[in-house]
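What you see is the complex with one protein chain gone and the rest in place.
Chain IDs A, B and C follow the sequence of writing; residue 1 opens each chain.
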Amino acid sequence: MDFWLSYATLAAIYVLLGLSTNLLVGIAGIFSVSQAAVFGVGAYIVAYLLMNEIMSFLPAMLVASAFCVALNVLITLPALRVSGDYFVVTSFGIQLLATAIFTNWTAGTGGANGLPGIPPADLFGKTLESSGQLVVLCLGAMALGCVAFWLIMRAPFGRLLRAIREDELAVAAAGKNVLRAKVSAAAMAGAFAGSAGGLYATFLSFIDPSSFDLDASILLLTMVVVGGARTLAGSIIGPFLLLALPQILTLIDIPTTIAAAARQLIYGVLLIAFMLFRPQGLAGEKL
Amino acid sequence: MSEYLSATGLEVSFGGLRALQDCSFTVERGRITCLVGPNGAGKTTIFNVITGFLRPDSGTVSFQGTSLDGMKPQAIVAAGIARTFQNLRLFVDLTALDNVIVALPAQTGEEPLAAIFRPLHVAQAQTKRREEAMRVLDHVGLAARAHDHVRNLSYGEQKLLTVARGLATGAELLLLDEPASGLSAAALDQIMALLRRLQSEGKTLLVVEHNTRVVQQIADEVLFLHQGHLMARGTPEQIISDPALADIYFGGAI
Amino acid sequence: MRRIALTAILASVLSIAAARADTIRIGAILPLTGPGALIGTQQMRGIQFAIDQVNAKGGVHGNKIEVVFEDNQAKPDQSILSFNKLTDLEHLQVIFTAYSGPSLAMAPLATRKKVLMINGGAQADKLATASPYLINTLPLIGDEIAVITKYLAAEGKKKAVILFENDAAGISGRDDYLDSFPKTGGTIVAQEPTAFGQTDFRPALLKLADAKPEVMLVSITAALSNMAQQYKQLGLTFTVAGTTFFQDPDVIKDPAAEGFVHTQIRIEAPPELAAAFKQKYGAEMEFFVRQYYNASQIVVVAMDKLLTDGQPITGENMRDAIFKIRHFQGLIPLEFKTNTATVPLDINIMHDGKDVTIKKMNTD
Partner (left out) sequence: MLALQLLCNGLATGCALGVVAVTFSLVYSTTKLFHVAHAGVFTLGGYLAWSLTTRGVPFIVAFAVAVAICAAIGASIQAWLYARLERRHATHLVILIASLGTLAVMQNIIAAIYSPNILQFSLPWASEVVAGGGSIRLTVIQVLIVAASLAAYGGLMWFAHRTILGKQMRAVASNPFLAEITRLRPRRVHVHVMAIASAVVSIPGVLVPVDLGLQPYNGVTPLLTATIAMIAGGVGSITGAFVLAIAIAELQNLSLLLIPGEWSIGITFFIFLIFMLFRPTGLFAAAR
């Protein structure tokens, strides 16, 4: 039973990240392979605050989200100044720089050894340790994220972002501040990623740079692409499906030496196939 | 009383090409002024300068006494100037109603935080905004097509929608970039009637237009632009009968 | 001689196997893709080879053993998922693990679920105290380094530099060097990290050489032969010292590694065993293969004790069995005073293609 609970918890956390990536890449149209870095920063901040008993879980999550909001906005600003393709390299650069910092700043992030022994989350004084409590916490956070995402997309903000995606110039001509709208989208994406980081740190009780590297960002992109861009359904289906893949693969017993590389191979094939035949993913709109 | 809209000494050059050369003109409030001239005379460049999309190399633009130099496009729209585009630039995937709602002035709910923490308030504001947009659509005669996607509108209806979008910003000066081009006779009459009606409601229009018949019917005043410079100004009849201008514009044949 | 005795006992025990012939299932969570896959594949083969041999002789008390492998890409979150899958879905009581990061991540879960984790490859010092249910069948970095620094001091090497891999094991190795080398009167004048999986050591070697050391203390797990070749290409002459990770056949036979000295867990595979392995997998029975072969033997012996005493195979019982048996004589004689085995450790030097033992010591 624990397995399904931890699978659901991890999937819920990745849904929050899916929402974050979807907001940035799908809706605001800003290419990003550095969401895992922001996710990591959120995780390290909450871990640091909890391990040194500076504050309890909820305030730590708020601090982490606020920091990630600022960080994501800072990261996205070049995208607004630099033309599309240049930002691709900047985004790769930001991810690799973040990984270098996570790995080498031993004082702050425990460096390559990672941070073991992160205290579990506590809500209103009650520590949540068992898988049952954790899954409730994460699914609850996921639900909150989805409601927020749904509200945003229904509100004028969502319509504004959809219009910006089609023709920025026309939106500016209609008297709207395009820059502010994009920055708000990046801010929301940062909040989602930061809170997801906090949940991840307390769920695993051990984090190290390998969970926030370039492969993690590419996996996030794959989840959005396969699940479906720009929609709530897409951001939910993607993570649940792709996290199940490794498990499904081990059921069909191909020799374990090949099985491992095969899974990464399938991610690659999925990316190509969906881009060729179904760019809008399972439940999304055209990228 | 300072001029309603005045441009003095505008200079704009792209690399070697001098789009506007010492271009100055004024527009009276409440009148329909047509901007005519051969292709490449700088008509659209003037629109881009007035609406803040393009910063001129030198020269100033002022509206009701306040200078627009250096203002951001959205501030100029807030000051009361809206424009349309020659290639329409409508939001094809959105409905006609949504196209208009996007142009409505700052609404609650355009900030994500408001949308999340005060959803009821935003929902109410939404319905109010929807009614307002419907009124604008009705005003241009598109009420029936409100919920259709722009893709399914006829070219004439799309032209009307661009004007509706300009109106939705609440602007009093509308810069219309070839509103009549490519329209059937019936659609042409419909749009000309709309422009006259807007003028009667106190709007001021600055219209770029090639069709001399349209210019004659609606223009109170005509500005003749050539190679980025104001060559002449006067009533439609004066401009069209002037042989020198005709030479430049029609290559001699009236 | 005593090694032959063990396999004899095993055979006899198997022959009088009880009628009940169901399979005992154990787990293994190893990195089979990504940068860690290099060692993960060897570890897997070590376990599978040992278990196949035991099954070939009828298993333990007539019960065949089946190993369920899970790939964690050396990532902590995947490891947690795999651990929960093996313990909840498959109800396994014994799980092999490798790599310091994942093992540390799973340790608290093992304690809570009383599942025995056997680590035959990771050497980060934190593993000693990570969980009472985590058994390390090899000495940790700190133990080996204490021995090598004593030897170097005896050889009069005072001025040292450190070359270390920027990952969990590499960094704890560096910290141990920094801790134990000064105690023997030596001084560390410089240290230089390299990224895990990086094979261009020239910049780091050049910078360290500039400090004119007498000995370079090495703590890297991968690409050792590249380092050796580049050390020779740059014409460096100071002594190169390391731990058991040096025991890589490509490095030993490489003339560039002449004079490299390192501690070596005395774990030798009898020739016929190594030949059988090579015949099956077409590869040398390298260090990690032998380590996990040896770890599997420990598990089998513990299982055998429980079954003879008629006790169920649970994480807790297995753990108690191992501590009761205390002395194991598989590929390598070892003793469990704590949950980290104390093993005989040799000092080996590489001399024209062979790894020659020049001193015998012990890790306690």
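Here is the rule we use: contacts are C-beta pairs under 8 Å (C-beta built on N, C-alpha and C of every residue); 3 or more make two chains touch, one makes a residue touch a chain.
In this text the structure is predicted, and so the values were computed from the model without any measurement.
Put simply, the hidden chain is in touch with A, C once you look at the whole complex. If you put the hidden chain back, the residue from C:S82, C:S172, C:T194 or C:T244 that touches it is C:T194.
Between the chain not shown and the residues A:L123, A:L139 or A:I218, the one that touches is A:I218.
Across A:M51, A:A66 or A:V88, the residue that sits in touch with the chain not pictured is A:V88.
Only one of the listed residues, A:A66, A:L96, A:L245 or A:A283, touches the absent chain: A:L96.
For chain A, the residues touching the absent chain in the complete assembly are 25, 29, 31, 77-78, 81-90, 92-94, 96-97, 100-101, 103-104, 214, 218, 221, 225, 257-258, 261-262, 264-265, 267-272, 275-276, 279, 287. Within the entire complex, the positions of chain C that touch the omitted partner chain are 33-35, 37-38, 41, 166, 191-195, 197, 199-200, 202-204, 206-207, 209-210, 222-223, 225-226, 229, 232-235, 250.
Criterion: only the chains that are shown with their structure count from here on.
Shared contacts of chain A and chain B, meaning chains that touch the two of them, come down to nothing at all. A summary of chain positions shows that the Cα centroid lying nearest the centre of all protein Cα atoms is that of chain A. Chain centres here are Cα means. That of chain A falls 43 Å from that of chain B.
Those residues of chain A in touch with two or more other chains do not exist in this structure. For chain B, the set of residues that touch two or more other chains is empty. On the side of chain A, the complex with chain B involves touching residues 148, 151-152, 154-160, 162-163, 166-167, 169-177, 181, 184-185, 187-188. Those residues of chain C that touch chain A in the shared complex are 32-34, 37, 41, 44, 69-71, 73-78, 80-81, 84-85, 87-89, 100-101, 104-105, 108, 124, 126, 130, 166-168, 170-172, 193, 195-196. Contacts from chain B toward chain A in the complex involve residues 51, 53, 72-74, 77-78, 82-83, 85, 89-94, 98-99, 101-103, 105, 107-112, 114-116, 119, 122, 126, 129, 165, 168-169.
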